[in-house]
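Only one protein chain is missing; all other protein chains are in place.
Showing subunit A:
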Amino acid sequence: MKLPRILIFLAGILLISLFIWPMWKITLLAPQYPDGVQMHIYINKIGGKTPGTLQNVNILNHYIGMKKITPESIPELKYMPPIVIFYIITAFIVGIFNKKWMYWAWLISLILVLSIGLYDFYLWEYDYGHSLDPKAPMKFEGASFQPPLIGRKEIINFTAISLPHIGGYFLGLSIMLGMVATYLKSKKIKA
């Protein structure tokens, strides 16, 4: 049966989308920002809906003493591309050799890496939200500036919405294809 191999190839190809589209987006909404401020997180850079987005986010953040988001200071943006490339290549290797354990190894390790990635993302958010400059012009007693990992949260006058973006959805799809492939591969051997 060829289906698991096709699916794992597809899963690998889908990962290429991470080099094209952002994985995650954080949108800040407030009345005086009718279009919202939408920050895009890629595997290798931080951008936004407009070229000035990162600067605009940093301008907002500096009032409360949040650290300046500078892509150069985030090492993950350097680690992630080779990891993704690794999973693209190994997806093909899995497909070529077509061994059950390989399917399992690819899938489980990818889910593990993804979980670590999300936890790491949470840590960054925690750090930005809590390590505030004591000289910040505005201080809000008891307010938390940590954006949500996923979902919606009110942060002073802003509503922050954190959701996967196109790349993130393709990553999810890739994992699902990997799951189906692994399931079919396992079922076939059993049968």
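Going forward, contacts are C-beta pairs under 8 Å (C-beta built on N, C-alpha and C of every residue); 3 or more make two chains touch, one makes a residue touch a chain; residues count from 1.
Here is the rule we use: contacts and distances are computed from a predicted model.
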Protein name as given in UniProt for the chain not displayed, "CoA carboxyltransferase N-terminal domain-containing protein", "Cell division transport system permease protein", "Nitrous-oxide reductase" or "Thiosulfate transporter subunit": "Nitrous-oxide reductase"
Chain not shown: contacting residue from A:Ile6, A:Ile20 or A:Ile59: A:Ile59
Sites on subunit A contacted by the missing partner chain, in the whole complex: 35, 50-52, 55-56, 59, 63, 137-138
